[in-house]
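Of the protein chains in this complex, all but one are displayed in their positions.
== subunit A ==
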Amino acid sequence: MASTQNKSDSKSEAKQQPEQQQPTEQKKAAALEEDDEFEDFPVDDWAAEETEAAADKTAQHLWEESWDDDDTSDDFSAQLKEELKKVESSKKR
């Protein structure tokens, strides 16, 4: 699978998608408006104690590694289950 960001391809794909839900997008864009520059720090140095690097790492829960969802009672699962049943029974007929 290609992963290199080909801007022209993506733009043409993205343009295929119709415009809708503007209010949500505008709100989000406002919340996320920012420039991409990593500014110079106002101070040169600081003590390690002021940072999280010094804190107990086990106390931090930053990433979820086991995120599987075994619940099959949601809509999506119900639809898939129904489809499997339907195709199975059509084979038996």
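A few points about this structure:
Just so it is clear, a residue touches a chain if its C-beta (ideal position, glycine included) is under 8 Å from a C-beta of that chain, and two chains touch if they have at least 3 such contacts; residues count from 1.
One rule holds in what follows: contacts and distances are computed from a predicted model.
The subunit not displayed here is recorded in UniProt as "COP9 signalosome complex subunit 12", chosen from "Autophagy-related protein 13", "Queuine tRNA-ribosyltransferase accessory subunit 2", "UBC core domain-containing protein" or "COP9 signalosome complex subunit 12". Think of the hidden chain as still there; on subunit A it touches residues 1-6, 9-11, 13-14, 16-18, 20-21, 24-25, 28-29, 31-32, 34, 36-41, 43-46, 48, 50-53, 61-70, 72, 74-87, 90.
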